[in-house]
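In this view, the complex is presented without one of its protein chains, the others remaining in place.
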Amino acid sequence: MNGENISFWEKLGKIDRRWIFLIIGLVVFIPIAFGLRMTVHVSPAVKSAYDTINRLPEGSVVMISIDYDAASMPELQPMLKAILRHCFDKNLKVILINFWPLGLPIGNQGLEEVAREYGKVYGVDYMNLGYRPGDIAVMLRMGTEIRSVFYGDIKGTPLDSLPMMKNIHNYDDIAVVVGLEAGSMGDYWVQYVNARFKQDMILGVTAVMAAGVYPYLQAGQIKGLIGGLKGAAEYEKLVNHPAFGHIGMASQSWAHVVIILFIILGNIGYFMERRRKRGL
Amino acid sequence: MHISTNPWVWIAAILTLAIYSFLYKDNPFYKFAEHLFMGLGIGYGAVILWYNSIIPRLWNPLAHGTSPSRFYLLIPVALGLLALSIFSRRYSWLIKYPLAFYMGAVTGFSVPVSFEAYIFEQAQGTILKHSMFSNPWLGISNIIMFIGVITTITYFYFSKHHKGLLGKSARVGIVYIMLAFGASFGYTVMARISLLIGRMQFLLHDWLGIIK
Amino acid sequence: MILFILFSTITVKAFDTPNDGGGSITIKAYNVPETVKKALVYRKTEGDTTYTFAGVMSILSYRYVDANSTIKNGKPYYYRVDFYFPDTVISVESDSPGIAYAQWYDKTKTSSLIFLIVFSTLVLVFIQLAKKDPEGLYIRKIPALDAIDEAVGRSTELGKPTFFVHGLLGITDAGTLAALTILRRVAKKVAEYDTPILVTNFDPIVMTASQETVKQAYTEAGRPDAYNEKNIIYLTYEQFGYTAGVDGLMVREKPGAIFLQGYFFAESLILAETGHSVGAIQIAGTTAKEQLPFFVAACDYVLIGEEMLAASSYIGREPVMLGSVKGADWGKAFLMGVIGIGVVLGTVGAILQSAGNGALMNVFEKILAFF
Partner (left out) sequence: MLKKQIPLAITFITGVIIVITFFIPHPPFGRLQQDALTWYSVIFGFTMLLGVDSLVRFHYRKLRRREKGWWFSIIFYGGFLLSFITGVVSEVRFGDAFKIGSSFMYFYNTILIPLQSTMFALLAFFIASASYRAFRARNIDATFLLVTAVIVMLGRVPVGYMLWHKLPNLTSWILNVLQLGPMRGIMIGIALGTVAMSLRLILGIERTYLS
């Protein structure tokens, strides 16, 4: 087979993969670099999460659990920021807690960034508990007294010296727990904390996990579910602050479309080649 | 544009680009990142392993423990030392002892766990429950799924010719498997693109400061 | 008055936690009004004057398992539970003390035991039958295993090395053991054709097992002198560091055949695509069901799940091995039978129940409970 016989259409089946890499890179790069956005439709699961927080009276406490690390950061960090914006906008108090030790710096970075935007004060409007090993045991012991596990905050400051913590002792004092999950910790939150303490919960999870935790929403064990970058984008739309979720969603959509276009091109090339070979 | 002035961000960015350069072709930058990565990985692994297993499970009980049963721990130490016999040409066969223990332990664990965690769990999920017929569409869906389970199992039937009914069932099983694999593949695309988005964000935001 | 009623109806029982090795007592509350906000459990034993806090009782199941390390078998423990209601707190003491002891048999595992006995018996019986009558044993074609010789052969023709890439799990994984069986076959062919082989490892124990396996294969092929331990290398103990290392080796050594065998995680597709880009024939095998789609898409041959576990029987063709496969197949038939009966009963039961007859449904529920 020599090159001259191959028609343009057939070449479509033999594109060097580096062209594919380049185009995928570009369709992800362009929306991010130029801030292109995508229109997003809000799903009921995310709306319900938003409403749960939106209904809270001023001064209520929201606990956000950072249960992810760098690998899931692209999906869950926009969620964290959108929820923090919502909380600070409504003058709710925020407590961050970590069950993945490696997520500690990531969560703290997001918290400080948004708090600065809203001019919030550490210890008064928000605080970070940090990480203690023990997973379920930590969750359960916080049901009686947070201080029985967290003697101090992330920097070791005693909890009682933080003004906002004066009246916060256990789940009775926390309005909603938001779990941002990349693993099984979300299941523990629901199975232990929601089940035993009737704690209101919202879960934000990676796209891969969304289908798995959906039954919790159906069963009413969680008040809302935010799934993947798409869910983050929806939440951003609700808090009226389109940010990375929207941009990321544009990249996401275009990348999907491009992959499908390549599949179509590949098939055109394949059928052309087959037709020629049959003709011979 | 606010390019980062933090040298660590620069290191991270350069390593990121070094790995991506592999997409074009192998080159010294990738080789650099690769060797650095492997070196870090083995050092990291050694530290983690030492501090997560040897110190808490061996050193602490032996050095600070009081229970007499702690001396049983000398058995795995002996087995572990036998594993080092591989350094000797003459006695390298001694490695078979720790391996034999490993194999026994593996089989011991995997047999009951396979029943409990996989076979029963999956079988129970497949048996159609009353609630699965709460509406006709759900009922049909569950029957479609049930056929998927059964025909897939028949595909893994090894000791008979795949002819007749078994052959037909196994054939349907392959179709199901292909449908499932396609769905899994398509489902994962989104998460994988997210990873690239994350790296782009790092390069454009943390490093180059092009986006807010 | 209301308080009195509440007080009189709630009862608390403390008893030994069943099916365990002792050291634990279960506390259960009955007739608790739904308005309860939380319930705290306190414990005391002989010689104690006051109760000490033990833990928080679930207010969904009204059950608390006290497995505190101080609990000793055979000693009585008394419990008090404080129920917090919106306007009051009610304390209820257990009517009798709980005594922990160890059981000799875990009743919750009866179904596993039955199935284990059935399955093992089937496998053993068919192994015995196979020993007596080795004729007539059959195993269906597994193309990916047939392709091993072809792949190594082609690699030799092209003068390129053969790569064998182990997965990330240790030797405790059945897939890893199957990979070693496949490695033995590959190494034997490699020794016969006198072509280079490179085995990469993530786990040091798998590395030593691989060295033993390859050495043996070279001996079987009659070329023990050609075995070189340095061809079985350890890469690193970090998932993506391993991936980077294997990718680097692939593009530099340009193997003609690549075997990706064992339990892989997300790196499966990175390895398979890089392997494809250097033009190698790729034979993958894994029991990681999440990664199978990627191998199916990117490799030439794939051992899907159980096909991989049957490799040793397929390659060896020893009667006892084939017998065990036959036994396992009968186990499969037994399991499918159980599922099938369950489905029929469930379906019929559901129809009958909507027609007003729940008897069959009860039978069905009992079967379901067996699992």
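Each chain gets a letter, A, B and C, in the order it is written, and its residues are counted from 1.
One rule holds for everything that comes next: a contact is a pair of C-beta atoms (placed from the backbone, for glycine too) under 8 Å apart; a residue touches a chain by one contact, two chains touch by 3 or more.
The shown structure was predicted, so the numbers you read here are calculated from the model rather than taken from an experiment.
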| item | value |
| --- | --- |
| Chains in view that touch the one left out, judged over the entire complex | A, B, C |
| Selected from C:Ile90, C:Ile205 or C:Val348 as touching the chain missing from the view | C:Ile205 |
| Touching the absent chain when the full complex is considered, from C:Tyr234, C:Phe259, C:Tyr301 or C:Tyr314 | C:Tyr234 |
| On chain C, residues whose C-beta touches the chain left out of the figure | 19-22, 102-106, 109, 112-113, 116, 119-120, 123-124, 127, 170-172, 174, 177-178, 180-181, 184, 201, 203-205, 207-209, 212-213, 215-216, 230, 233-241, 243-244, 266, 269-270, 272-274, 276, 287, 289, 292, 294, 296-298, 304-306, 308-310, 312, 318, 320-321, 324-325, 327-328, 331-332, 335 |
| Positions on chain B contacted by the hidden chain, ascending | 8-9, 11-13, 15-16, 19-20, 22-23, 31-51, 53-54, 57-58, 72-73, 75-77, 79-81, 83-84, 86-87, 93, 96-112, 114-115, 117-119, 122-123, 125-126, 141-142, 144-153, 155-156, 173-190, 192-193, 195-196, 198-199, 202 |
| Missing-chain contacts mapped onto chain A | 13, 15, 17, 20-21, 24-25, 28, 38-41, 70-71, 73, 101-102, 104-105, 154, 207, 211, 230, 249, 252-253, 255-260, 262-263, 265-267, 270-271 |
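Convention: only the chains that are shown with their structure count from here on.
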| item | value |
| --- | --- |
| Chain contact graph, described as a line, ring, star, complete graph or other shape | complete |
| Innermost chain, taking as reference the mean of every protein Cα atom displayed | B |
| Dominant interface by contact count, named by its two chains | B-C |
| Centre-to-centre distance between chain C and chain B (centres being mean Cα positions), rounded to whole Å | 12 |
| Chain A: positions in contact with at least two other chains | none |
| Residue numbers of chain B (touch at least two other chains) | 188 |
| In the complex, chain B residues that touch chain A | 23-24, 187-191, 193-198, 200-201, 204, 210-211 |
| Contact footprint of chain A on chain C as seen in their complex | 37-38, 40, 53, 55-56, 58-61, 277 |
| Residues of chain C touching chain B in the complex | 109, 111-112, 115-116, 137-140, 171-174, 177, 205, 208-209, 211-212, 235-238, 240-242, 244-245, 247-248, 251-252, 290, 292-294, 296-297, 304-307, 310, 313, 322, 325-326, 329, 332, 335-336, 338-340, 342-343, 346-347, 349-350, 353, 361, 364, 368, 371 |
